[in-house]
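Quick one: this structure, given as structure tokens, is what I'll be asking you about.
For this view, one protein chain was removed and the others were kept in their places.
For reference, chains read A, B and C in written order, and residue numbers begin at 1 within each chain.
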Amino acid sequence: MPRSPIEYMNSVKDGRVVYYRGKRVDDITTHPVISIAVRHASDLFSVKERLYEDPNYGLVSKYFRIPRNTNDLLDRYKLIYEDTLRFDGLFNIVQAIGSDALFSLMIIAKKVDRKYGTNYYDRVMRYYEYAVKNDLAMAVAQTDVKGNRAKRPHEQEDKDMYLRVIEVRDDGIVVNGAKIHTTQGPVANEIIVLPYRALVEEDKDYAVAFAIPANTKGLKFIVRPVLEYDGNSNAVNAASRFEVEALIVFDHVFVPWDRVFLFREWDLAGQLAWTFATYHRFTAISYRAATANLYLGAALYAARANGIENAPHVRDWLVQMIMYKEILSMGAMAAALEPWIDEGIAIPNPVYTNVSKLYANAHFIDVVHGLIDIAGGLIATMPSHDDYVNLEERQYISKYLRGAVDGDTRYKIMSLVRELGASHLMGYLLTAMIHAEGSEAASKIGMLREYNYKEAEELINKILSKIKI
Amino acid sequence: MPRSPIEYMNSVKDGRVVYYRGKRVDDITTHPVISIAVRHASDLFSVKERLYEDPNYGLVSKYFRIPRNTNDLLDRYKLIYEDTLRFDGLFNIVQAIGSDALFSLMIIAKKVDRKYGTNYYDRVMRYYEYAVKNDLAMAVAQTDVKGNRAKRPHEQEDKDMYLRVIEVRDDGIVVNGAKIHTTQGPVANEIIVLPYRALVEEDKDYAVAFAIPANTKGLKFIVRPVLEYDGNSNAVNAASRFEVEALIVFDHVFVPWDRVFLFREWDLAGQLAWTFATYHRFTAISYRAATANLYLGAALYAARANGIENAPHVRDWLVQMIMYKEILSMGAMAAALEPWIDEGIAIPNPVYTNVSKLYANAHFIDVVHGLIDIAGGLIATMPSHDDYVNLEERQYISKYLRGAVDGDTRYKIMSLVRELGASHLMGYLLTAMIHAEGSEAASKIGMLREYNYKEAEELINKILSKIKI
Amino acid sequence: MPRSPIEYMNSVKDGRVVYYRGKRVDDITTHPVISIAVRHASDLFSVKERLYEDPNYGLVSKYFRIPRNTNDLLDRYKLIYEDTLRFDGLFNIVQAIGSDALFSLMIIAKKVDRKYGTNYYDRVMRYYEYAVKNDLAMAVAQTDVKGNRAKRPHEQEDKDMYLRVIEVRDDGIVVNGAKIHTTQGPVANEIIVLPYRALVEEDKDYAVAFAIPANTKGLKFIVRPVLEYDGNSNAVNAASRFEVEALIVFDHVFVPWDRVFLFREWDLAGQLAWTFATYHRFTAISYRAATANLYLGAALYAARANGIENAPHVRDWLVQMIMYKEILSMGAMAAALEPWIDEGIAIPNPVYTNVSKLYANAHFIDVVHGLIDIAGGLIATMPSHDDYVNLEERQYISKYLRGAVDGDTRYKIMSLVRELGASHLMGYLLTAMIHAEGSEAASKIGMLREYNYKEAEELINKILSKIKI
Partner (left out) sequence: MPRSPIEYMNSVKDGRVVYYRGKRVDDITTHPVISIAVRHASDLFSVKERLYEDPNYGLVSKYFRIPRNTNDLLDRYKLIYEDTLRFDGLFNIVQAIGSDALFSLMIIAKKVDRKYGTNYYDRVMRYYEYAVKNDLAMAVAQTDVKGNRAKRPHEQEDKDMYLRVIEVRDDGIVVNGAKIHTTQGPVANEIIVLPYRALVEEDKDYAVAFAIPANTKGLKFIVRPVLEYDGNSNAVNAASRFEVEALIVFDHVFVPWDRVFLFREWDLAGQLAWTFATYHRFTAISYRAATANLYLGAALYAARANGIENAPHVRDWLVQMIMYKEILSMGAMAAALEPWIDEGIAIPNPVYTNVSKLYANAHFIDVVHGLIDIAGGLIATMPSHDDYVNLEERQYISKYLRGAVDGDTRYKIMSLVRELGASHLMGYLLTAMIHAEGSEAASKIGMLREYNYKEAEELINKILSKIKI
């Protein structure tokens, strides 16, 4: 049954342990900062286009629809793209990432069951049904804190640097560790935990996947400071939209067996991590293509406000921005057009997904560069919203900020551009675009690992065989 | 009826006027240089996969199949990609470009007929049937020599700088002018002439499209010097494969009315040029994706021969090359997935086509850079094939060129890499990749002209409306 | 006589009209935000290395030493570079920019006097002596708000879009207008006003240069919001160092004749603007080379904290950062080595200055990219200083943020990197590096305008003359 925004909001008032800037947050739905992330998530539940009639589950969220073919993947790309546009260019992660994780768990669970005689697939499907029917908001905790990067999990001095099983009980397991970069974790109903990387046998206590409610005992969310909004009376889009990031600490957290989806089957941990990464990078290129509109549109409006829309360097930047947006879209379409079918489920083509993702990692900075170049130094030196309140200042600002449009309009446009191009938000977004869903280095490894050189090799062999010396 | 290679070769021994390096070529099928381009074209006629059973025309070439939907365009992309691979990474243009021109003529002829009451569409379709049934090899002459680029056609000092009608007769028209960059013109059966650019009314004598046999009186082909082969005993792939480029002079050439497809309807010249360019850029990204295998494969083999396949900078270059190849493929797929249907014919999506084409223009140079960096300075300083014949030298070359493979194998690989990375052929290819089917500047204009900013604008409007100052 | 920090601070408590976030600032030396910029400026007055014994003026600031040759310019480069390092990588502008303006006024005043029989040079030199002897802190207001960029000053709808003379009196002139990007204007003793651009005769009322005290009636400073510090308890370097930017409004400001250095001599306005820009870009490359150390050092420490100093992609980024820093230094040295001597004063070579400046504009973004890539997503998602105060959180942060160094050390390093790579400060700095002292477009125009193609042209002529066709 689809939930309403209110039902979602009530569901997250559950005693979870959330810290923000050094203080425990009593109620995330009323906290001056966290509540904005809650409201953003809740908005997803008001979108009618999100729902479809499933033969098994009735009217449920499209995010959970298991992709079986090209069309399902194309629909998923459009769903994520359009919701991101709907929410002012900001991704709304709480059902997208959870379903990315569930699809990959379904695929890998079958393989583990076949090899080890386990019954993970049934557990995963029961959990999946629970999530679908209850229309849950979910977060995925995958990135461990990692300690010394030169060492494997079991080689770390402090063994908790990767999340691990520290106790096995009749009714479940107890885990310790911490996961970072957990977007919207503090406002989700459920946290799905996945292994971060391929493991060796000595790492087997680190081969663990499971799902738990966000208010589970021992779970602690330490939220990043949202300075693009908090203390910033100049916030524009960030005044009403952002997602929170958290470091999640697992301090002796108990997980019952029916919520455990991988346990010491270390040899499949890597494939699980990789399958999730592929789904989630497909999600990434879908929402980033939509977010790109924010930058393209802002650049266009800034150019018009400055009266330079047709200047050659402005046109060149617009071309760069369009290429950024469209290469992501092209990648999503191609990934849907040539999916890999595994265990009956369609995985987006990993080569096109990674090519497109890598382009997104490497070139978002060019989009920012273009926006700043078009906007001018004004975005770094202009007055604030507060100055507009003071009438003496207001008259001057209104008068002197006019461009090819009047001063107030230009101020509004430039205050959005300041946020997108020269603010804390830009710092956060740029870092996210470079690192989220896998850094450049990770995307390169992903791409080369799956790449099939056969056509190229055959071509060269054919040519070399003709050389006579 | 499909033709055999021999039938094609016999068909081009027709008295056409071809010059090569200052000499008139009597028979292009036996000339030491031009015959290689002839044989390359003739190979197309031996490919069984090229044919399909058309409901109207029987067994004919797939190149002429009119695209009606996504699948037809996907098939066309694969046809061009696979034929390019089949012919050692070299495009085989003689039916691809002609059909690109015919599809665009079909679309525009209908529009002109509707506006002006002409009967071009029937003429185009009759000519199309003639081409299909006779399985013709065709070239397209579009790029005028252009004279002073700051001036329109009719403003040029010498009026022939763009091809134009100089006489109108009862039975047809007489034209003067010259077209450059006419790939395989000298070895085609027919030359289709299209306008180069959008025109104004004063340019109306330049608004002309038609098709004529290559041996038409007054046509003269001046072929570029093929130095990558001619005089170069070190040629590898170029020893058996290349296409010729020509400057075609039209010296008082008569065209009968049934071969005239546009005549003074200046207001549709631009759209005809643009529609052809879109088709042909789709063709371009399809063949360039295949040609990219040549560079990717050569780089891979060079890396292996040098024993550096896993060096980080080598992996980075391979990633660049894969991105080059796959962004072209992604663009072709996306362009097919969201075609524009015009007059019942599917045009590849111009945004994705141009994005992908622009990437190809701008980044082929990175592919070359990578190949050279991986190969090492050896490709600029190594001995020649001729030195291998001298036994005293051969012993030294064999001994001292060994790397992670033996010296003779490394020599062979490096002689291919020398051709692809440090030869006349590279100079030709690099220039072609930057300029063919539209330069970077042209592709940018094409992209911005068609781009729809609506989504981006609506997004910004929505956000700006929320700002209160 | 050199002033002490206290003397400087007392001197700026003078009733000037400064606004910050909508409120009038009573005393800039005690205001919680502006006072930091004041203290930063005051630190300059405690630097002993700043002083030298001048034959005319005794012990005075080196910043005011008129450059006569290569050595003087090299000394100036080192002075700016070393002071920037001294002040934690942050430029200290208050005597550098004023002297840049004074040198250019000296050169141009002589030319105007020669042409028009004016006596500006004497006025400039008297003012210069006043500045030197009183060891003044100075700001330069050059960039007009510009209105519609497609129009010249006199064509603007609102004539005040460029600062202009609105009244001529016996004792001086009255001006109206506004200047933006006036770094440290609100904390300087004096504001030097220069024309922004080349002018035509109709613009002659805009051809004006002068200097006035910061507390002149009618002057109003509207300061940008310093969000990297204000409201941000995570500020690191920004907690103790920043300069303020202001929009300066000139509302019927009176300037006495002895402070007017250009008045309606429109034909030399462009050269004055250009000469100042050249000096100030030389200053820019000098301080930016020093600021680059901040990024290079932070990247190095982040790499070490993460245990990845020798990873190939990290080494590549370090190379990029070193190239950024050293190309700026190389440019400053070359500009000093081949100065242009004009009116007996040494101008840094404009070609090397602009080449280097343009590199700085275009590539600072790569420095930021590298820092973010090395640091990892942590800088976007990590806890805040406030969380460290809460002991329960502290234990977790300390434990889980360890890398190749302990958690507290890594937190400290990463909190600096967060500021430099993912914060409001980065947004400000990146915009400044792209636009300050002239945007990329402006630097390109500057470079091409002065470039001497003669050597290249002679070379080509010599070669072309050998071609026989």
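Please note the rule applied: contacts are C-beta pairs under 8 Å (C-beta built on N, C-alpha and C of every residue); 3 or more make two chains touch, one makes a residue touch a chain.
Because the structure is a prediction, the values reported are computed rather than measured.
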Absent-chain contact - pick from C:L85, C:V174, C:A198 or C:A311: C:L85
Candidates B:N306, B:Q320 or B:N349 - the one touching the absent chain: B:N306
Residues of chain C (touch criterion as defined above) contacting the omitted chain: 85, 88-89, 236-237, 239-240, 293-294, 296-298, 300-301, 315-316, 318-319, 322-323, 326-327, 329-331, 333-334, 337-338, 351-352, 355-356, 358-359, 385, 388, 408, 411-413, 415-416, 444, 447-448, 451, 453, 455-457, 459-460, 462-464, 466-467, 469
Those residues of chain B which, in the complete complex, touch the missing chain: 19, 21-23, 143, 145-150, 158, 160-161, 178, 180-181, 220, 222-225, 227, 230-234, 245-247, 249, 251, 306-308, 313, 365, 368-369, 372-373, 375-384, 386-390, 393, 396-397, 399-404, 418, 421-424, 426-428, 430-432, 434-436, 439-441
Missing-partner contacts on chain A, residue numbers: 312-313
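In this section, only the chains that are shown with their structure count from here on.
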Dominant chain pairing [most C-beta pairs in contact]: A-C
Residue-number overlap at the chain A/chain C interface, same or different (half cut): same
Reference chain C; chain at largest CA-centroid distance: B
Averaged-CA centre spacing for the pair chain C and chain A, given as whole angstrom: 39
CA centroid of chain B to CA centroid of chain C, Å: 51
Junction residues of chain B, two or more chains touched: none
